[in-house]
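Report on the structure given below.
A single protein chain has been omitted; all remaining protein chains appear in their positions.
Showing subunit A:
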Amino acid sequence: MEPNDRLSLDAWANPSSSCNGLPRKMSLENPSFTNFNLQQQEQKWDDTSILNYGIRIEPPFLEFNQASESEYLLSSTCNNQPKVLDQEDGLNNEALQTSKSLDWDPRTMLNNLSFLEQKIHHLQDLVHLIVGRKGQALGGHDQLVTQQQQLITADLTSIIVQLISTAGSLLPSVKHKLSTGPPNGQLGELLFPPLAGMNCVPQPQHGSGSVAVQPQCVTGSKVSDQCNQMDVTGSFGTEQNLSIEEHEMKEEEDADEGENLPPGSYDILQLEKEEILAPHTHFCTICGKGFKRDANLRMHMRGHGDEYKTPAALAKPNKESSSEPVIIKRYSCPFAGCKRNKDHKKFQPLKTILCVKNHYKRTHCDKSYICSRCNTKKFSVMADLKTHEKHCGKDKWLCSCGTTFSRKDKLFGHIALFQGHTPAIPLEETKGPSVSCDKMDGNEASNKSGNINFSFGSNAGSGAQNIIEVKEDGDDPASYFSPLSFDTCNFGGFHEFPRPTFDDSESSFSFLEAP
């Protein structure tokens, strides 16, 4: 297998394992849930399902891909392919991305799709189980039901994201063959139904026909549990609102420290690493382009046809669940052992998805952004770097307690507030005068000695000891200049000497040393 493929497989391998981890963690918290649900699931997964699925699914997909390779086409409204690719594939590593953009590999696609199928099957089983259980125990297990919903939501979200990135990898190859084959609406529809559900935009053109064609049960699982879909919508709706205020929310992660919701009064959602690190959360249902903000997506959608230009389509989507009692949602960090992870003893939930993103990047990711000015400060969140760069290299106002301030008034406010803190004078400044004072000592000594005998040696290195060391001053009046014995003839030749600077005391006396 090509190295590229291996990389892509690795990239896919991680999500699968973490997806497995999710239900496991959930189940640990709720033993009752484990009893009837997880055992079966694990058993299935561990025993045969991986191998079975892998073997069983691969051939048809391969066929499908090969068969349709020449016919692959997207509707003509897709006009942003290269860009889409770049933006969407942040999920995978760079090598993979570049290789894809250069050359699309059907085998990678196949791997991805087979994996997706696995996941969907897994989800299907889970939902079946829930449906079956619902019949048995009516009511009384509301909490359990919510947790199951969460579980399914998380899985679905992950599937959707992966599906989209897979679809995105197709785009450049599609572009090359745009003119060769007849339009194939089915394929486009095949790729996008989940997106339609996710964005909650009514999509009449993706009718039942698309469902029929779909070989896998993405739609099936969606239909089977309406509640799940609602959940997805809800959570994404929240994020859409928040992402608009992205900049104001930077401090959110810290700000919610004080929040003290009693445990159980809110739903805990835990996104996976890949979801957290995904660059985009809003995707165009037509061309697959990803956006950070839904407002941007709506702007983009206008290009896809007049129906997206109606005020209703352009309006900010309202929360549909506003009439129902809103369930407070909090987020958990997927990193085990983190204080923000729901398994932590002193678990402190994160308020929003943005908080999750920033928290995860700041705490559990490499700090890959390095300040270009100081080359020392590193950041994992771009916004943090930008904030730092605004102030980097500017005067630092330092307090004796070690705190630095970018603004002098802030330092003085700090000093006014605390007892015993003083402004700290920069070190370079304290060095300056000591040097000049040293030079002055040189002058001093020369003043006192005779006309000829100037010794500067005694002053060497006295700068550092100035505070404690008191030099013996030549107090003898006899050593002063005797005015009348002054040899005035000496002055004749002085003009030849270059004019030294005043600071340079040694050279200023050189005229007296002249023979």
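Note that in this section a contact is a pair of C-beta atoms (placed from the backbone, for glycine too) under 8 Å apart; a residue touches a chain by one contact, two chains touch by 3 or more; residues count from 1.
Here, contacts and distances are computed from a predicted model.
Think of the chain that is not pictured: of "Very-long-chain (3R)-3-hydroxyacyl-CoA dehydratase", "DNA repair RAD51-like protein", "COI1 F-box domain-containing protein" or "tRNA (adenine(58)-N(1))-methyltransferase catalytic subunit TRMT61A", UniProt labels it "COI1 F-box domain-containing protein". Here the missing chain is touched by one residue of A:Arg107, A:Lys273, A:Arg302 or A:His421, and it is A:His421. The set of subunit A residues touching the chain not shown comprises 397, 408-409, 412, 415-416, 420-423, 425, 429-430, 432-434, 436-437, 440-441, 443-444, 446-448, 466-471, 473, 475, 480-484, 486, 488, 491, 494-495, 497, 499-500, 502, 505, 508-512.
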